[in-house]
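With one protein chain held back, the other chains of the complex are shown just where they sit.
And now, chain A:
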Amino acid sequence: MRRLRTLTGALLLAVPLALAVFGPLLAGEAGDRTFPFSGDGPLGTDFVGRDVGQQVLLGGRSVVVVAVCATLLAYLVGVPVGLLAAATRRRWVDELLMRPLDLMLAVPSLLLLILLAATAPPGPLTLVGIVALIGLPEIARITRAAALPLAHGTAMEAMRLYRETWWRRGPGYIGTGIRRILLADAGVRFIGAIYLVATASFLGIGVAPDAADWAVMVDRNRTGLVLQPWAVAVPAALIICLAVGLNLVTDRMLVTPAVPSPAPPPVPATTGDRPHAQNALLQVRELTALAVDRTLVDGVSFSLPAGEILAVIGASGSGKTTTARALLGEVAPGVTLTGSITLAGQPVTTVSPPRPGTVGYVPQQPGTALNPVRRIGAVLHEIARHQAPEDSRSAHRSAVTATLEHVSLPTDRRFLRRFPHQLSGGQQQRLVIAHALLAHAVLLIADEPTTGQDAITRNAVARELTKLARDGIAVILLSHDLHLVRAVADQILVLHRGAAVESGPATEVLAVPQHRHTRQLLATPPAGPPAVAGEDRPLLRVTGLSAAHRDGGRHRDVLRDVSLSVSAGQCLAVVGRSGSGKTTLARCIAGLHPARTGQVILAEHRLAAQLDQRQPHELGAVQYVFQDARASFNPYRPVLDQIAGPARRLRYAAPDQARHTALHLLERVGLAEHTVIQRPDRLSGGELHRAALARALASEPRVLICDETTAGLDSVTRHGILTLLDELRRTLGLTVVMISHDRDVVAHLADHIVVLDDGTVVDSGPADALLNHAHHPLTRALLHIHPATAAAPSNP
């Protein structure tokens, strides 16, 4: 279908383009003029008696040539303007460039055309200029929008940290990144230019009134439409062919080739014939999910009675989410399910999903499950009404109130009139649970409810889930958060590459894990050996640091008068809730975020607040490991080149020397050469984390700043990274500043801990003291294993 469309487009386009290119060559000498609108010649004569056939041959070139020139000119000016606006870190430059362009966009293009044409001398050059000027703002805007995330993204910050050359940052990274978008857009721009040029010519703008031009012909000859239709219809048809053909052809470029549609129709899972005798609410037998090229879930069986919590644990990609989706009767396109699922005596398949409302699903990002456009109260009432259509309004209202109270959400009118985006993440999560409760769910599936959350939120979630189970709802918890699992699970199912490798009561599995993989998952990182005897002299000092974020034109203080110091060879952990300013503190130290006041002092030497004002050796001494390793690499260049970068740029090593250093470091972090000569997209998340560490080490830093380096990784991968980091810091004598909210990470690495809350230091001290007997309530909440069970002896 699409191919046919493109072919039609190409054919339609070929005729006018061929005429535009070769027509003037074939036209020959102009013949004598005869009577206007007569039938002489193949297509008759026009309004002044010229041969229409010859005029048609002559008239295509001007439209095409003017449109091509105008498009090229618009790109020549628009792209640099957009790039400059995107790349500048000075806000006023951006404003100065983009505001006038926005203003031009606010004026209808044809009006602008007429206005400009009224003031400039007519002629093809003027027309080129005007059409280019009209196309320019949109091109600049698209360029800026495409380049902006690249110019201020993590990969660019990583490159700035080792002062990568301008050539590699600009054309190499941003240029490659925006090339595809601009190319896809160019077709549309050219069509727009053709449209404008033709319309302008028709309105008599920018061309001589008797010019041989298709659009002018249409205008001039339409008075004789009844006498001599060819003189109008042929050029009009040619212009339409040009526009339609171009659009059909470029449309193919715009739409990326569609993913092959899910060819195999969902085979209804074979349901067991006999009713299951057990009183389990949920029965899953031999559930298998097959994608085109691999097995996602391989023969998983389990059962779950009402009122119990089953924790499904496993590394990322072990099939947790696919299993959960199967319970909802949903599969990803191209995946087939076999095996049987029985919920409350009813078979569940992709064709017969569970009865609406019986299964609640809380996605990892609960906000996505909420309709962004509707007030939360309206949706809650809609669900209540749907469940009991015959009840009165007041009955619905009381049902909603009771449910909200149950999940500890406010019930006042003001709250109900909010939109989902005005709720915190935890509130959104509880709201989704409230939806499920209102719909009388018997099974609730929670997908990674605590990923990226601090310990305080985690405890709240644990309480919530336990409460649900007490009410007789079966809960399936997909998680790699072992603290949560320990706190709430009745049963545990361990998945490894789609297969259930272990299952049973939580106490047993946790106490005596049978399978090797389970042991790996459950193993708590051993607490590091007693702190290295660091020198007493502080290597890195931060004094009186304050910083702000710009938030909708206003400054919001993120850090207030923060002071801390780290001795050489020590590891300082900075902990705090989300939004407490941890990351901003780390970025200030690295120079990625300009501090408003205060100083960063490295070995009695003050560092400039701005990254670009620091000396290469200062940059080399303080390196930063980003939270999102994948985002911190330039996707268009081999990983190895990027790891050699810091050595090349900050240590002034020769290219092969830098490469040698990089390979040596990569070997230390456990990556082989054949892996790293590829581009980042071929490496796994864990591999990229290792590569990011190697890159940070390539400039032989004295201080390494790690921002949530292991958040979002499954426990096996995380374990590997932590061990590596610990080993590296001991052997290289690194000073580490670790940003984390993960107790395990802190317990594993930290010698010292600083607790941040709302931009100020609320507690600090040696790691042992804070981990085991802290006095500050926040520290206890964040670092003690589980306040509910904190009475149990904490980590020795």
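The rule is simple: contacts are C-beta pairs under 8 Å (C-beta built on N, C-alpha and C of every residue); 3 or more make two chains touch, one makes a residue touch a chain; residues count from 1.
Operating definition for what follows: contacts and distances are computed from a predicted model.
Set against the options "ABC transporter permease", "Anti sigma-E protein RseA N-terminal domain-containing protein", "YciI family protein" or "ATP synthase subunit c", the UniProt name belonging to the omitted chain is "ABC transporter permease". Checked against the full complex, the candidates A:285, A:435, A:517 or A:593 give a single residue touching the omitted chain, namely A:435.
Per the touch definition above, the residue from A:19, A:98, A:117 or A:783 contacting the chain not shown is A:117. The missing chain, though absent from the display, is touched by one residue of A:108, A:410, A:472 or A:505; that residue is A:108. When the full complex is taken into account, the listed residue touching the unshown chain is A:370, out of A:19, A:70, A:335 or A:370.
Looking at A:280, A:328 or A:446, the residue that reaches the missing chain in the full complex is A:328. Along chain A, the points of touch with the absent chain fall at residues 1, 5, 100, 102-104, 106-111, 114-119, 121, 191, 194-195, 198-199, 202-204, 215, 218-219, 222, 225-226, 229, 232-233, 236-237, 239-240, 243-244, 246-248, 251, 261, 328, 330, 353, 356-357, 359-361, 363, 368-374, 382-383, 386-387, 419, 421, 432, 435-436, 438-439, 552.
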